[in-house]
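Notes follow the structure.
The complex is shown incomplete by one protein chain, all other protein chains being positioned as in the whole.
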Amino acid sequence: MSELEQKIRSEAERLLKEGLVDVVIAFRKEDAPLRPQPAFFTHPEDLENLTYNGLCANNLANYLTRYPRETRIGMLVRGCENRSVNALIVEKQHSRENLYLIGIPCTGIIDWRKVIALTGEDILGYEDTDSTLIVRARHQTFRLPRQELLHPSCQRCVHPNPLSADILLGEALPEGDPTLIRARVESFEALSREERTAFFRQEAERCIRCYACREACPMCYCEECFVDHNTPRWTESGTTPAGTHAWHIIRAFHQTGRCTSCGACERACPMDIQMTYLTDKLGKDMWDYYQFAAGMDDKTQPPFAAFTMDDKKHFQAGGKLS
Amino acid sequence: MKYLLPKNELYSRLARWSAEYSILAPQKVGEYSEFLPFTAQSELCLQEPHNTRYPAKALFFPQSETILKYNRISGQLESAAPESQKRIVFGIRPCDAKAVTLLDTVFAEGDNQDPFWLARRAETFLIGLGCHEPCATCFCTSTESGPFHTEGLDALLTDLGEVFFVETLSERVEALFSELSPAEAAQQEIALAVQAAAEKSLPKVFELDGIKEKLDRVFDKEIWAELSQSCLGCGICTFLCPTCFCFDLVDEAQRGTRVRNWDTCMYRVYSLEASAHNPRPTRRERTRQRLMHKYSYWWEHAGKLGCTGCGRCVRYCPVGLDIRAMIKKASAYESEAQHAN
Partner (left out) sequence: MPTNPSVPNPYLPTPMRVLRAYFESTDRTLKTLELSFENLADKIAFFKKFNPGQFCQLSVFGKGESPLGVASAAWEGDFVRFTVQRMGSVTKALHELKPGDTLGMRGPLGNGFPLADWKGKNLVIIGGGCAFSTLYALTKHVQHPQNRPDFGQLTVIYGARSSGLCMYKHDIQSWYQRDDMEIHQAIDVPEENWDHHVGYVPDVVRQIAPSPDNAVAIVCGPPIMTKFTLPALVSLGFPPEAIFTSLEKRMKCGLGKCGRCNIGSKYICKDGPVFSLAELNALPADI
């Protein structure tokens, strides 16, 4: 058991024993290899199952909206999770007073897809160490350099440290290089129209509309998602190009100024579909046009959700399109 | 009959068959595999220790399919024509072939048989590839199947290194293999040993005896809340599952078609009624439905278990929920509760 895991466990134990929170949301040991599971601890005795390592792939902020605002939640947060929590607080999805954020400076989430591409899917066990992931497959044990295995979103992460945690476990890490995420978007923007279309189609048209990307996203908490609405219907229902294109475009647009680029959507997708290039493009636009980045604090409204008196007139009642 | 198919003759053999049949075989799309048409350029993916990621059921029951066309003005209706084609599905794993026979009990038995399923099924041969090295997330030996089970297959291949040992299981595929040299007793023995070793390498994770009764008894217990807590309610475990068959019927007004799409009991809207009443309001009831359907209701419908142990839901669940652990916990819950009494 790692030192960090031990620290998380002690802190969770303290919170539960002292009755400071009703539940601690963290991870527990896996049943299926490489897949630690989100877990909801309410009794200190259960904490022996708590685990933490680079394969804890989900954005736990996703579970925040399942609880009433009164529930006192202790939650493990990495940089992006903390930002998602902030964005959710801005959207009034929970009250900050009822949250206790256990912050972890994040060394990045390991992408299971990159692992199985190297090891195959017949995995018996693994160990995540500082620099190496040791994977025990049926015929061979692999020692893989950790940095290369990180999920692309983590490789270009700008803010690995939780911004507003109640306690920080471990030393704060240096900030990430902000040009990386921009460079990725810029390289997409630099493609010709045909190339962009081709890339979009190659990704979107593999979609099986399982909505795991939506369900894994902390910001997709709508009671009724636009794809489920039937009066009127907004998209074609099936896995036709028209249906999958509409899903990918509109889902991305709904994240404008809200997505924290955690990559949980891509990690959930069963068809290995890339989609952060769309949300990251929108994130870059938010920065370039409005100097806004999602989740940097828990007060500032995203530009598309905010209203001020000096807004251009056409958003006001009675205003005219100029 | 038993034959030997040298591996280096596989592609030419498939090419020859493709003159008469359209051939579907596992091929890579990026890092995962799915059944795609075999062409001269195809590179097959037969070496993975498990099945394709996208399930083979889609070859008979596509995810989205037009079932009728209509003209809104004239009211004219037209049934879509069921597609029938001579096909060979090559390299299907035993769990997936068994799943096709399970789906036969839904679409091809009793009243109101499904013409789309029947048409695709009638002229499609299933040539299976046994799993000589089952994957750690596979558990077919626990679910009335196994790495070399033959249910649903027209022929089964066993990988013997340089050659495939071929066992034909139905009259209708005999002609496909008749040019091959027959297998000798010695080779058959090797094949049997490979098969037995594979079976042995996958010990049972649970006994099916009594599981249905145990699950029925915990239907209204809290265990489902515990098991479903982290579930996202996505479509992965059911869309990728080779035995899930739930579908939706939807009108595509612009196209004038009614389409059938895969649907899943894991979605909230699946059971949501127009009155806003939802008999399965939370993931607790929805997870229970998925597990109970497979491990309880299927027995009553078809006299068989509804899970073939293919392991897809285990491998691809984005929160790591493992149906093996879930079934074990749910069926053990009762005994704990009984102890408490």
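Letters A and B mark the chains as written, and numbering starts fresh at 1 in each.
Please note the rule applied: a residue touches a chain if its C-beta (ideal position, glycine included) is under 8 Å from a C-beta of that chain, and two chains touch if they have at least 3 such contacts.
All values reported here derive from a predicted model rather than from experimental measurement.
**Student:** Given the contact definition stated above, which residue among B:84, B:201 or B:282 touches the chain not shown here?
**Tutor:** Going through B:84, B:201 or B:282 one by one, B:84 is the residue touching the chain not shown.
**Student:** From the list B:29, B:67 or B:190, which touches the chain that is not on show?
**Tutor:** B:67
**Student:** I'm checking contacts with the chain that's been left out. Which of B:48, B:96, B:263 or B:322 qualifies?
**Tutor:** Considering the complete complex, B:263 is the one touching the chain left out.
**Student:** In the full complex, which bits of chain B touch the chain not displayed? Write them out.
**Tutor:** Residues 67-68, 70-72, 75, 77, 79-80, 82, 84, 104, 106-108, 110-115, 117-119, 121-122, 170, 216, 219-220, 245-251, 253, 256, 258, 260, 263, 265, 270-275, 277, 279-280, 285, 289, 292-293, 296-297, 300-301 of chain B touch the chain that is not shown.
By our rule, only the chains that are shown with their structure count from here on.
**Student:** Centre to centre, by mean C-alpha position, how many angstrom separate chain A and chain B?
**Tutor:** 31
**Student:** Can you check the complex and tell me which residues of chain A touch chain B?
**Tutor:** The contact residues of chain A facing chain B are 30-33, 35-40, 57-58, 62-63, 113, 116-117, 120-124, 138, 206, 208-212, 214-216, 224, 228, 233, 236-240, 243, 267-268, 270-272.
**Student:** Please output the residues of chain B touching chain A within their complex, sorted ascending.
**Tutor:** 29-32, 48-50, 53-54, 63-64, 133, 135-137, 229-230, 232-236, 239-240, 248, 250, 252-254, 259, 261, 267, 269, 314-322, 324-325
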